[in-house]
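Only a single protein chain was left out; the remaining protein chains are all shown in position.
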Amino acid sequence: MLRMTGWEEKLDPNLRRMAERVVPGMRIALPVDYAGVSMAMTRPLIERGAGDLDLVCVPTGGLQVDMLIGAGLVRSVETSGLSLGEAGGAPRFNQAVKDGAIVIRDATCPAIHAGLMAAQKGNPFTPIRGLIGSDVLANRPDWKVIDNPFAAGSPADGPDPIVLIPAIHVDVAIFHAPMADRAGNVWIGRRRELAAMAYAARTTLVTVERIVEESLLADEITAAGVLPALYVSEVAVAERGAWPYGLWGEYGADTAELQRYAKAARSAEGFADYMRAGALEAAQ
Amino acid sequence: MLRMTGWEEKLDPNLRRMAERVVPGMRIALPVDYAGVSMAMTRPLIERGAGDLDLVCVPTGGLQVDMLIGAGLVRSVETSGLSLGEAGGAPRFNQAVKDGAIVIRDATCPAIHAGLMAAQKGNPFTPIRGLIGSDVLANRPDWKVIDNPFAAGSPADGPDPIVLIPAIHVDVAIFHAPMADRAGNVWIGRRRELAAMAYAARTTLVTVERIVEESLLADEITAAGVLPALYVSEVAVAERGAWPYGLWGEYGADTAELQRYAKAARSAEGFADYMRAGALEAAQ
Amino acid sequence: MIASVTPREILIATIARLLDGVHHVAVGASSPIPAAGAMLLRALKARAGAEPVRISILGSVEHNFFTNGSTELFDCAGQGRIDAFFLGGGQIDGQANINLVGAGDYPRSSVRWPGSFGSAYLYFVVPRVILFREEHTPRVFVEKVDFISAPGVSRPGIHRTGGPYALLTGKGLFAFDRARPGFRLESVHPGHSLGEIVEATGFAFAHDAAPPTTALPDPAILALLRGPVLDDLQETYPDFAAQMRREIAAAADAA
Partner (left out) sequence: MIASVTPREILIATIARLLDGVHHVAVGASSPIPAAGAMLLRALKARAGAEPVRISILGSVEHNFFTNGSTELFDCAGQGRIDAFFLGGGQIDGQANINLVGAGDYPRSSVRWPGSFGSAYLYFVVPRVILFREEHTPRVFVEKVDFISAPGVSRPGIHRTGGPYALLTGKGLFAFDRARPGFRLESVHPGHSLGEIVEATGFAFAHDAAPPTTALPDPAILALLRGPVLDDLQETYPDFAAQMRREIAAAADAA
């Protein structure tokens, strides 16, 4: 496991406290690059050091997942894709796959959404079309195929097989959003996969750009984009908390930084150096 | 079928044109009382006179459904409830049930949502817990029970039966919303069942209080509550178009008017008188 | 003055007691008595500095904490995030089956009620369902309902995390024993009797030879109910709150 000492005490105490909610062996849901990744929580999670994590990418992953893998905290990743986008492949992930150091559960985006939907509805599964004949399905013994009981055709048409995705329940969902109010209502706008993650999670940890004083549920216009406090366990402010990713409607991605990481993290040593240097920078 | 002459030409030509999209035998989705009922479309639909309609209430119905039944346009109603709320039972519906004049498909709210969700996802069905042992299920031969293939228990626990609700596809969805923009994007706020109806519908007809000039997708705050134009077939302005129902964030329900209807519509004649009088009023 | 406690106040205080320990209770928009009970519990917990009680009032714009349309209540319950809910019924039988659809032969019911709403689902997944029906007559409390909107009990193997917890009427309070299964009369409201309840109930139920009288709210609870809780209630149920204030005044005059 990556050891990074001398900077932990510089981390935001609120984020450190939130990271304590994560214990070894938990299943953690993390959002797609552009939906609001709480990059601010990455170092507190690494400092916390709770390992054997099973990550669920909703529905794909990037920098944060690569860093947690690089830090040795990850046991498995369920994802439909993992890369640094324009900055190329995810180096610590790719290495870990090659080394067999992590279990990879390849999925397809709508199957991850289907699993979360099942959890949201309290259902054991959600059906999904497609997938039949793919090696994605062939490598997922946890998914099942049944004959559609509503098949319309005549018996001569034969059965109509359909895949069932089991519910994805997670221990913790972690994401970043533009704002929250004092009651803990979080404004997620049209990034409704963040709500799906929270519905499916026992604990939801949110970092935000800012706290607003008026209730986000007080007027119908902002209420339409709110994840209610009912689903939110804790909120902490982390300005530019998605950096180097962007946050929709707030700021763009820092592609140069992603590329810098992509280059540095090609080796384990380069990754460790990057994390150390970045930590010092962050502490300044 | 109810004949009401002498006032049709007073109806808004845009609404009349929209009503022409409804042809006999269609399956129509209508929203719950408080979600945005396009009461403004009720008379144009009655004037249009397309009968043998199969109504799907999302997930319950009230005045509009009662009026369409009273006008003789309805073949069946799928609903989890039908009443005038505080104003009591739905008189034309109750009479039609007693007379066996319509087919009633009693459902439960989350089953209607499950059916729409299946249509939204392109799935043949969605599972749902509950229902087993109810006469709701016993009277729905179109619903099926399977043994949950993911049942966790030992074989000694026996099977884990679960209900599957088939997809509810509808020909037309009709509702009322606060505003739309010139591109046809409709602001539905947190009444997301309106989006579910539109996703499941081939044609979606919307009346709104007002048209706004700026794009509702242009800023993320309003975008969060938008049903995109992609799902909207036609929009027309109808001020106070939910009356005597209310429209969330805009105006409250006119309970006195609902009570007036409830009283009048106890008999077929009273209903016809009410509709005629109301039509004249509306035309003034 | 204990004598000035109104029947509705007894119902409200009883509901608050039945809800003790819940964190999130959902209430229908047209259910002011259950809502008042939940609000009273919330006020009691707030006064005691205990964990807050969350109340979702369905169909209300002002007290709507949901943002995902009318499906969210059911999803939320399916996730195990709703601890208590209230159901009524045109008919309720001794197995806690409820009928919200109609009397007589289905589907051409001689009396048609609005319909099952979410009961056929929520009764299975909300741990503490309180059956509440003020009218206590043999017409309502029948031997066997004509239509089961939602069954009171399920055979082993049926996935069920919720079900009936108690039945509160205008005459008394029953607990539901899921194992037996059946109702047991817990207490009789002031002014009513065991004999009257037996007479008014179409199904058999367990009871002590001399069941206790339903506990009246103590003066501190009554003060909370008549003060801040009634003010809370006024915002969502103004007509009901006004009616209660009139009843309280009338009871005080009579006492």
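Note that the chains take the letters A, B and C in the order they are written out, and that residue 1 is the start of every chain.
As a working rule, contacts are C-beta pairs under 8 Å (C-beta built on N, C-alpha and C of every residue); 3 or more make two chains touch, one makes a residue touch a chain.
It should be emphasised that the depicted structure is a prediction, and the values quoted were computed from it without experimental measurement.
> So there's a chain missing from this view; which of the remaining chains does it actually touch?
In the entire complex, chains touched by the missing one are A, B.
> For a quick check of understanding: of B:Val136, B:Ala224 or B:Ala238, which residue touches the chain that isn't displayed?
B:Ala224
> I'm checking contacts with the chain that's been left out. Which of A:Arg75, A:Lys144, A:His169 or A:Arg192 qualifies?
Residue touching the chain left out of view: A:Arg192.
> Which of B:Arg92, B:Arg105, B:Lys121 or B:His176 sits in contact with the chain that's absent?
Touching the chain that is not displayed is residue B:Lys121.
> Touching residues of chain A against the unshown chain: what are they?
Where chain A meets the chain not shown: residues 32, 34-35, 58-60, 79-83, 85-86, 89-90, 93-94, 97-100, 103-104, 106-111, 113, 117, 128-139, 148, 157-162, 190-196, 248-249.
> Residue by residue, what part of chain B touches the chain that was omitted?
Answer for chain B: residues 119-123, 195, 199, 217, 223-231 touch the chain left out.
Definition applied: only the chains that are shown with their structure count from here on.
> Which chains lie in contact with each of chain B and chain C?
A
> Which integer distance in Å separates the CA centroid of chain B from that of chain C?
29
> What whole-Å value do you get for the distance between chain A and chain C if each is reduced to the mean of its CA atoms?
41
> Would you kindly tell me how far, in whole Å, the mean C-alpha position of chain B lies from that of chain A?
Each chain reduced to its C-alpha mean, chain A and chain B end up 37 Å apart.
> At least two other chains touched by the same residue of chain A: list those residues.
121-123, 223-226
> Which chain C residues touch at least two other chains?
In chain C, residues 64, 66-68, 74, 78, 125 touch at least two other chains, as defined above.
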